[in-house]
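Since the structure comes first, as structure tokens, the remarks are kept for the end.
Every protein chain but one is kept in place in this view of the complex.
Just so it is clear, A and B label the chains in written order, and each chain counts residues from 1 on its own.
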Amino acid sequence: MSEQKEKMTIILFSGELDKAIAAFTLATTAAASGMEAIIFFTFWGLNVIKKNMFVVNSKQNFLQKMFGVLNTGYLPMSKFNFLGIGPILMKLLMKQKKVATLLEMMKTARSLGVKYIACTMSCAVLGLDRDDLSCEVDEFAGATSYLAEAKEAKVNLFI
Amino acid sequence: MSEQKEKMTIILFSGELDKAIAAFTLATTAAASGMEAIIFFTFWGLNVIKKNMFVVNSKQNFLQKMFGVLNTGYLPMSKFNFLGIGPILMKLLMKQKKVATLLEMMKTARSLGVKYIACTMSCAVLGLDRDDLSCEVDEFAGATSYLAEAKEAKVNLFI
Partner (left out) sequence: MSEQKEKMTIILFSGELDKAIAAFTLATTAAASGMEAIIFFTFWGLNVIKKNMFVVNSKQNFLQKMFGVLNTGYLPMSKFNFLGIGPILMKLLMKQKKVATLLEMMKTARSLGVKYIACTMSCAVLGLDRDDLSCEVDEFAGATSYLAEAKEAKVNLFI
């Protein structure tokens, strides 16, 4: 039986600003304290690592293009979105309190070696290509790879 | 101290199509790779294993009947529901990409031995009877049974 490592895995399923902040706060803290940290981006969580607001590419069929336009890279909040005012207030409050923004956290995460894995199945369904996602994605993989990592990790979260 | 087994537990709290797909993808993958996999259906997650759209039975009181009608077995999406268009689009996209539907995944899950446990407390509150749920539910149990399983599992998720 494999021994458990100082490792944390996070499945980021949600495409919401507040949940993404929670996921990256945990992952960067883990990496900073010497743990291995892995984020699996799946479903709406892929919105967090899209290069552009709208993803429409030549390999997509009509439905996928439609989804690519409707399902923008814009991250609302899970509560108090108020047509977009909520995320602005949250960002202002975080700035006032000198808490890093999501983009800053993502940079720190990468510099600390947090691993990014994008879910193959979700990418196939949504017609997302490697070029559509942040170049910082380390790997495209599915549930089998996730489980192989999670079985060895001490902390596994679904966000 | 009990040793940790090659086991995964998932609490399926949400009654949403996308989250149910994520839960069943993980559970079937785990079972296919030889892990023990258990899904605990609680609160809205019970909607996933309801036999009928509307659950009204003779043992329910007025409030429970009302809930049984309002809280249908219909699974919306956690995002982009668009009055029901979202789930239809999602199902179309999954079909195009030859990804199994939720029903197919649930069949596979059972054939691979994924265990289904329905939360006793939620069933009591909602007036759900054994007959109202899929005959594939293995057990009705509460938080104590969940914890006994989770303590021994390598991967525990709340979806």
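By our rule, a residue touches a chain if its C-beta (ideal position, glycine included) is under 8 Å from a C-beta of that chain, and two chains touch if they have at least 3 such contacts.
These numbers come from a predicted model, not from an experiment.
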Chain not shown: contacting residue from A:L26, A:L128 or A:A143: A:L26
Contact partner of the left-out chain, one of A:L46, A:A143 or A:L157: A:L157
Given A:M8, A:L102 or A:L147, the one touching the chain that is not displayed: A:M8
Residue numbers in subunit A that touch the chain omitted from display: 3-4, 6, 8, 18-19, 22, 25-26, 29-30, 33, 35, 78-80, 89-90, 92-94, 96-97, 99, 154-159
Contact footprint on subunit B, counting only the chain that is left out: 1, 4, 11, 13-15, 42-44, 61, 63-64, 66-67, 70-71, 121, 124-126, 142-144, 146-147, 150-151, 156-158
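The criterion applied here is as follows: only the chains that are shown with their structure count from here on.
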Averaged-CA centre spacing for the pair subunit B and subunit A, given as whole angstrom: 24
